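Heads up: the structure comes next, in structure tokens.
Showing chain A:
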Amino acid sequence: MLTAHWLYGISGCLLLALGLRTALLHDMLLQRLIGINVMGAGVFLVLITVAYRGPGIAPDPVLHALVLTGIVVAVSATALALALARRLTAEQDDG
Partner candidate 1 sequence: MAETLIWLIAMPMAGAVATLLLPRQSTPIACVTAVAASLVAGTLLYAVSEQGSLSYEIGGWSAGLGIALRADGLSALLLMMTALVMLASSVYAGTYFTKAAARARFWPLWLLLWTSLNALLLSGDLFNLYVTLELLGLSAVALASFGGKFAAVQAALRYLLLGLLGSMMFLAGVSLIYAGYGTLDLATLTLAVEPEPVAWTALALMSAGLLLKTALFPLHFWLPPAHASASAPVSAVLSALVVKVAFYLLVRLWMDVFADLVTPAAAGLLGVMGAAAILWGSWQALRTERLKLLAAWSTVAQLGYLFLFFPVLLALPPGPARDTAFGGLVILALTHGLAKAGLFLAIGIIQQRSGHDRINELNGTAQRLPATTFAIALAGVALIGLPPSGAFLGKWQLLAGSFASGQWLWILVTIAGSLLAAAYIFRVLGHAFGNQSYPRHSVTIAREEWPALILTTLAVAGLGLAGAPVWNLLESGA
Partner candidate 2 sequence: MNFDATLPLLVLASSLLPGLVIFFLREESHRLRTLLNLAGAGAKVILVGIMIWGVFHQHTYLTRWTLAPGLELVLHADTLSVLFVSLSTVLWLVTTVYAIGYLEKSPHRSRFFGFFSLCVSATIGLALAGNLFTFVIFYELLTLATYPLIAHRGTPEALRSARIYLRYTLGGGAVLLTGAVWLHVIAGPNAFIEGGVLSQLPDEYHGQLKAIFLLLMIGLGVKAALVPLHGWLPEAMVAPAPVSALLHAVAVVKAGAFGIVRVVYDVYGVQFTSELGLLAMLGVAAAITIVYGSFKALSQDNLKKRLAYSTVSQVSYIALGTAILGPIGTIGGIVHLVHQGIMKITLFFAAGNYAETLGIHNVSEMNGVGQRMPATTLAFSIAALGMIGIPPIAGFISKWYLGLGAVEAGMAGWVLPVLIISSVLNAAYFLPVLYRAWFCRPAPAWPAEHIPAARYETAGALLWPPVITAGLALAAGLFAAAPYSPLEWADLIAQREYQL
């Protein structure tokens, strides 16, 4: 186990917990959404850390591909959430 594994792995876990806490507790939609994105970043960080084999060694490409997929999925979900939120505020303003 490399030092980088320790550092980045633990950071990933912390980011996940941090994002989760915000997503559960925060009042504001935007922060909750960012919280979920931070959670995702934490998971992705864990995945990329797992892929890392050390300097000069080719990392695991499968995990990189998974994270790429994950990023696009996350941005899709964020976009939909924001569109829904916009629709809500528009109606609140109208009403």
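The criterion applied here is as follows: a residue touches a chain if its C-beta (ideal position, glycine included) is under 8 Å from a C-beta of that chain, and two chains touch if they have at least 3 such contacts; residues count from 1.
Selection criteria: all candidates are chains of the complex that A comes from, given by their letters.
Everything numeric here is computed off the predicted structure, so don't read it as measured data.
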{"item": "Given options 1 or 2, the chain of this complex that touches chain A", "value": "1"}
{"item": "Chain A residues touching candidate 1 - in the complex, by the definition given at the top", "value": "16, 19-20, 23-24, 29, 32-33, 36, 39-40, 42-43, 46-47, 50, 63, 66, 69-70, 73, 76-77, 80-81, 84-85, 87-88, 91, 95"}
